[in-house]
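For this view, one protein chain was removed and the others were kept in their places.
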Amino acid sequence: MRKNRLVAVTAAASMTLAMGACASGADAADDGGPSTGEVRVWLVGTDTPDEARDYLKTTFEEQNEGSTLVIEEQSWDGLVDKYTTALAGSDAPDVVEVGNTQASAFTSNGYFSEITADEFEELGGSDLLPGFVEAGDWEGAHYALPYYAGSRAVFYSPQLVDGEPPATLDEYVDAAKDMYKKGKFSGMWWPGQDWYNALPFIWENGGYIAEPADDGSWEAGFSTPGGIAGLTQIQDLMLNASNAPADGQETDLQVPFCEGKIGYLSAPTWIQWSINAPEEPESDDGVPGCGSTYGGDLEAFALPGKDGGAAQVFAGGSNIAIAKKSEQRDLAYSALKIMLSDEYQSIIAGIGLIPAKVSLSGDVPQENSIGAAGVEAAAGAKLTPATPKWADVEAQNVLQTQFTRLANGDDVEQVAADIDSQIESILNG
Amino acid sequence: MSSLATEPAAPPASVSSPPRPRRRRRLPTVPWLLLSASILILGVLTGYPVVRMLVMSFQEYERAQVMGMPAEWVGFDNYTAILTDSAFWAVLGRSILFMLVAVVLTMVLGTLIALLMMRLGKGLRLLVSVGLLLAWSMPPLSSTTIWGWIFDTQYGLVNNLLTRFTGERWFGHSWLLDPLGFFTILTFIIVWGAIPFVAFTMYAGLSQIPGEVLEAAQLDGAGAFARFRLVMLPYVRTIVTVLVVLSMIWDLKVFPQVYALQDIGGDRQKTNTIGVYIYQMGMGQGHFGTASAIAFVFVAIMLLLSIYYVRRTMKEEEL
Partner (left out) sequence: MSTTRVAVRRSPARRAKDAGWGLVAVLVFCLFVFPVYWMLNTSFLPNNRIRGEEISFFPTPDVFTLDNYRSAMFSQERAPFGPAVLNSLSATFLTLLVCLVVGFVASIALTRFSFKGRRTFLVLILVIQMIPGEAMIISLFRIIDGWALINTIFGLSLVYVAGVLPFTIWTLRGFVAGVPKELEQAAMIDGCSPAGAFWRVTFPLLAPGLVATGIFAFINAWNEFIMALVIMQRPETMTLTLWLRTFLMVTQATNWGAVMAAAVLVAIPAVIFFLIVQGRMSGGLVAGAVKG
């Protein structure tokens, strides 16, 4: 008997839920004309600060009276899978953030609404980060625009690391290995799956990820002499400078850093906020930092290049686009405009991300070495191969997997050959 | 082969006999009416997708087609591409090998536990049942998470204990990275979760064997193994067949555990089983045509493997 009642209750509950969803869908359709409606913005991960989210919502609702804006947070993992169906469906969101390296999987397949030349000018035009504009273009048209770029710097605490920052990449490697010899200490922190930090070593040594060959096919370059040199250096660091788990990911880096067991930590610049957070988190789900110890005097420098200067680093970041299936493109465009406005982008810059507009890069706080290092590193930033199939390489975790093999001590040339064959089979497949 | 009528587990008499025609019901409309809801649901939500899959398997169907671009016909290209792709055969071989290991382990251990339960008193039997029930009710996502945590690289229990007892430093050792390690842990997860169903069912079947039969065998001086093989097994043969067939289908198609375990760690290329391979080909990379073709090749292979069972079923259902 009790079970029957339970079934009845849940059935009723599901009916109301179903009806509720239908009702809201109908609302959107009815009011979805030029004037009012609900705009759904999908932001990925937690990079966008709360201040920016609030600003977006308030400003949008002021500018478009009667309309509302909802931010729905997505997670990076499995993002391509989810967008593949969600953006093709009848309940598609209006504005979506997408990783810059993933953008072309969607721009090339008609998932995004085209940004006209006029709109492009209005949103910033040539002031928008060129590499990211390119990542969001397809066949000469704009589809996804820059949202922000991450930039990386090498962090350290003077309490644990003495002396001047290294001037060249080789010095950096040697310094990290020296610190490791002290025992129970990582000269640098290199979780095996971290491929972002690996790319500079490939590039600086003259290798490349993949380049178009004469016949138009892609040729991967990890097995080139430069690639091998880079991978050898990476493996050397993983085995002889780092205690990070061989299959670890680049997550929650502040934890080992705050234990005082890391010398150099190459990480996105926003990690500084996690590191110098208070030991007792303010909110329930806050992650403890170490503001009073190693986080208190945090310093940073841009990863040095092979011949001095800043190394070419991987430019991670996001693009932002309007979904093709958005039923209220005007409103979506209005939201996009706010997200690329100087005010909004300044907030983004304020937490240390590189804003979508070149002219605003001065807004990245540079009073300390961290901001300066971030901006310096961003100047030499490089992208992954410009092909829609690159997203598949990422979706299959090719580099993550192969770098874990390096961290486990596998033969460098074998790993290089495997990376190349996998990348080529995907890019040319 | 159809010795079903002698099955002891079911109520006596006329177990297998399909209904002898009772001419009273002349109109065949009644059964079809009763089946209509099923046919409607399966027709629309399984039949139609299968037809779509068949069509897609002859097309170049990518993300652009999901967005509504017309698809291009490519004939048997998808099929030839798969059948000549060594990666596909590697995945298939891996899936079948894993299935065999998992099914054998599940059946043997499940049966042993069922036999154990027959020997136990009420209290201890309840204890074992509770343990089995807990394992059985664990959602795969939860259980995969638990096992992933036990074998965690940095803080996992296994590495911690190994470090303590061997004196060597095991922290940082990744169990999932080595495909053999990955599949060992996967086998733990699957077998641990699958044994309860087998054990409960076997126990229920074994406990319906008349006591006199077993006692007679014992008096004849049959050893434990002989008793099991010669006396018990014939009684539960159908149950075993069904359990094996079900386990084979389930373990070959295993998806959530592999998918979740790959999220925790491991080399996707070397640990893909057929389910995740299809998922990655389709949802992950957007090659829906190829994914559909793989599904059909897979069904064909499953049919080959189970043709005996299917034919036997058809024979039993002879009208």
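Per-chain residue numbering starts at 1, and chain names A and B are given in the order in which the chains are listed.
Rule of thumb we're sticking to: a residue touches a chain if its C-beta (ideal position, glycine included) is under 8 Å from a C-beta of that chain, and two chains touch if they have at least 3 such contacts.
All figures in this text were calculated on a predicted structure; none of them were measured in a lab.
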Hidden partner chain, touching residue among B:V74, B:A90 or B:M138: B:M138
Residue among A:D54, A:E73 or A:D411 that touches the chain left out of view: A:E73
Residue among B:L83, B:V108, B:L127 or B:L233 touching the omitted chain: B:L127
Absent chain, residues of chain A that touch it: 3, 6-7, 10-11, 13-15, 17-18, 21-22, 25, 46, 72-73, 75-78, 81-82, 85-86, 88-91, 245, 248-249, 251-252, 255, 283-285, 287
For chain B, the residues touching the chain missing from this view: 4, 7, 9-16, 18-22, 25, 28, 30-32, 34-35, 37-38, 41-42, 44-46, 48-50, 52-53, 56, 66, 113, 116, 119-121, 124-125, 127-143, 145-147, 149-150, 152, 154-155, 157, 160-161, 192, 195-197, 200-201, 203-205, 208, 238-239, 241-243, 245-246, 249, 253, 255-256, 259-260, 263-264, 274-276, 278-279, 282-283, 288, 291-292, 294-295, 298-299, 302-303, 306, 310, 313-314, 317-319
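To be clear about the criterion, only the chains that are shown with their structure count from here on.
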Computed distance of Cα centres, chain B from chain A, in Å: 39
Footprint of chain A on chain B - complex, ascending: 62-64, 66-69, 153-154, 172-174, 176-177, 263, 265-269, 280, 283-286
Contact set on chain A toward chain B in their complex: 77, 80-81, 84-85, 87-88, 105-106, 108-111, 192, 243-248, 324, 392, 395-398, 401, 404-405, 408, 422, 426
